[in-house]
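Just one protein chain is left out here, and the rest sit where they should.
On to subunit A.
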Amino acid sequence: MRKKNIRLIIGIILILVMTALFALLPKIYNNNFLLFNIMLYIALAEGLNLIYGFTGYLPFGYVGFFGIGAYSASLLILLLHVGVVPAILLGGVAASIVGIILTPLLRLSGAYFAIANLAASQAIYYIISNPHLENITQGPYGIMLSSVYDATASYNAMLIVMFFAFMLVLFFRQSRFGLSLMAIREDSITASVAGVNVVLARTIAWLLSAFVAGLCGGVFAWYTSVFYPETVFSLNISIFAIVFVLFGGAATLIGPLIGTVILYGMYNFIGISTPQYFQLIYGLLIVMLIMFLPNGVVSLFKKVKDYVP
């Protein structure tokens, strides 16, 4: 009992430290754009962790929710003149609604789910970028949100979304609900005979995961203020989030955090210093990782201590 509380407190302290760090960093480091992107990918990686880490479904089309969030929030602001913050929240809700529409995909497993989800995200992309919808979505010509642009406020919004994503993962990690999800991931039939409502539990995880991606999309739209369909539906976003989670270690709080900071940091560092070797080094690194540390960086810590936050 007490041990559980200690773990909860460690998790909360970790989250508060990270949030405070990103709140203070802009004062000493002026590359605001990089900091924002790191937070964005941490939040996306943690959001993806909710569904991949805890239920084992690999959502290759995770970017679909991100794009839906970005577009829903933007269109609510531009067309219906909704306030920015409610629009972003509704963007998250819109992503969850798309998640509800896509729940039948959860009947698939393994690679089939990943492929179907990928296809679904591309379908959404083609609907939104369809020139016939120019009057509503601006089609392929993109969105301009410069009327509500606010660098500081959108940075802080990202901070809050990141905090929220962290808290969700901590809740999954420490609650019996999270334990039931991990049981489903291991063996859904054995989980159901342990009294777990399998369908409900994994649908909740799926929708929360979509909600986080939707929020990220909305805040990204606000921060960037000008973007095209291919910006917010770029498959690279899915792939980055997946690789960051795998690199750090799924189903933990710090895994996706470590993965994002190290890999996204390297991505920017190599990309600037020696861009000609970037793909090579990055690719090698990922291959090595899968070969030698299939359970991510956190599995190194797990050798020393059996619990990693």
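Throughout what follows, a contact is a pair of C-beta atoms (placed from the backbone, for glycine too) under 8 Å apart; a residue touches a chain by one contact, two chains touch by 3 or more; residues count from 1.
One rule holds for everything that comes next: contacts and distances are computed from a predicted model.
Engineer: I want to check something: the complex is missing a chain, and I'd like its UniProt protein name from "Branched-chain amino acid transport system ATP-binding protein", "Succinate dehydrogenase / fumarate reductase cytochrome b subunit", "Na+/proline symporter" or "Sugar ABC transporter permease".
Structural biologist: Missing chain, UniProt protein name: "Branched-chain amino acid transport system ATP-binding protein".
Engineer: From the list A:32, A:192 or A:268, pick the residue that touches the absent chain.
Structural biologist: The single option touching the absent chain is A:192.
Engineer: Which listed residue (A:35, A:87, A:183 or A:241) would be found touching the missing chain in the intact complex?
Structural biologist: A:183
Engineer: Which subunit A residues touch the hidden chain?
Structural biologist: These residues of subunit A touch the chain that is not shown: 1, 176, 179-180, 182-183, 186-187, 189-198, 306.
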